[in-house]
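All protein chains but one are shown at their positions in the complex.
Showing chain A:
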Amino acid sequence: MMPLFASRGGIYPPERKSRSNQVPLQQAPLPARVILPLRQHSGRPGVACVTPGEYVKTGTRIAKRDGLISADVHASISGTVTQVSAHAIQIEGDGLDTRHTLTPLDWRETDALTLLARLDESGVVGLGGAGFPAQFKARVIERHAIDTLIINATECEPYITADDIILRHYPGEILEGAQMMASLCGASQIMIGIEDNKPEAIAALKQVIAQSRPARVTLSVIPTRYPSGSEKLLIKTLLNRTVPSQGLPADVGVLCHNPGTLLAALQAVKSGQPLVERVMTLTGEAITRPGNYWVRLGTSIDELLAHVGLERARLSKVVQGGPMMGNTLDTLNAPVTKLTNCLIAADQAELPPAPPASPCIRCGACESVCPVQLLPQQLHWYAHAREDDKLEQHHLFDCIECGACSYVCPSHIPLVNDYRNAKDRLRHQQIEAAKAEHAKHRFEFRQARLAREEAEKQARRHARLAQGKSSSGSSAPTTAPQADLRSLRIAQTAAKAAVRKAEKVLAREAQQSPDESHDDLEMQLATARENLKAADLKLAQARQSAQASEESQ
């Protein structure tokens, strides 16, 4: 057993997990109709690739990844596409659930590129809540050296038990999924971080580890304390490595995955099943059959809750996610997405409305529970006074929005709300300030596209010319000096480096703030790619003519 490294702060909220983890995993009924949003992940929405009236099977791709940080979307039932809007695709089911599967692969025998392509075309994204595209996360090896893959099975939010339950049911598959992802990113060891309030899941994992004796897998049972599952805190606890502020786990050689993601990734590879369903926790006092269910993506939340016995008279609110970091739904007329890990149908007593806030008396309770050592009450003052430089000086952007401060505040001040609003305001200012920059990037993209098209035209003309010449037998003009070839080669290398750099910047930004739009960075990447294409074409063309002139001599 590895030693655990203490971190500061944290709270002990009521767990309320027993309501949903006492029953085995169940299957929610096949929905008659699904609405699949094009954006069920961080980054850009997918682009619809079906038209109304088209017949689709369960697992047919209906939207394609658009840009670097984006993901495919698949039909979660078989039937007919009835509506394609800018945001979502609606499918009317035929009730047959005819499956479209990809070729099953043995990941140990398959090369990395094929595996990455499989994750890509299966639409696997992080199922813990952030929805970061798994294929892109696995490609981290292009930019960072990774030595440890962490299975984040802490599930520290109250109420949620989805990871707990799938760990009990699929411990072997999850471990195998972790081994696959570890081999993809080059991690030599796997660590499982799990809170000590999940004895059954721990037992299941121990049994699997004892049976299969995998190399370099460590199971670390950590004390139950919110928010132990926050990625950076978990890395500190398990490995005593500190992820730098504004940095990524990959900066310290770590990749974290949620058990659900690993299961989905393995299923995509081993059984060729795209991501069309997920396990989610349905709980709360206002439903009579709480538990964990396999639910098809796109299922209506209203129908789903009705299926588990929603008592509408008792219902006070429906929370998506956990009670600490989740959000209250305005309408039940919304679909389940890849990001929906939990729905809490709460009655008035269990999640009562917050009492009115009274003034801050600077008691410091918030400071003592803050897991990242901020001064929440100072941030509160500065957020209200809109002192933006002070906010940044007090590290507002290091706040992980865990809600521990709001939980303990004796004056019931909605601190996290203040911070979110302040962050939004500051980001908005940055976007406004960068508008001119965006316009420049758009212009550069257009220039690059035109240049690439010009290069293509040139290449075609050149090819025609060369063909004509070879048939006519006349000698080619020997105007391909070596120096020109060399400078083209240098230009091509520079263009490649620019693409890599643009990818890196985008990847970092997207992982740091998965909820933001990164269109500008995507555009810069596209520009770099156009430049690379043009450089490639020019180089190939110059080489050809050089070759031709050599031959003719």
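In this text, a contact is a pair of C-beta atoms (placed from the backbone, for glycine too) under 8 Å apart; a residue touches a chain by one contact, two chains touch by 3 or more; residues count from 1.
As a working rule, contacts and distances are computed from a predicted model.
One chain of the assembly is not displayed; among "Stage V sporulation protein AC", "RnfABCDGE type electron transport complex subunit D", "Pyruvate dehydrogenase complex E1 component subunit beta" or "SpoVR family protein", its UniProt protein name is "RnfABCDGE type electron transport complex subunit D". Shown as candidates are A:R65, A:K232, A:R296 or A:K338; the residue that touches the absent chain is A:K232. From the options A:L30, A:L375, A:A491 or A:A540, the residue with contact to the unseen chain in the full assembly is A:L375.
Touching the chain that is not shown, out of A:M324, A:L343, A:L525 or A:A548: A:M324 (per the contact rule at the top).
Mapped onto chain A, the footprint of the missing chain covers residues 7, 10-16, 158, 224, 232-233, 236, 242-247, 319, 323-328, 346, 351-352, 354-356, 358-365, 367-369, 371-375, 377-378, 393-395, 398, 403-404, 406-412, 414, 416-417, 420.
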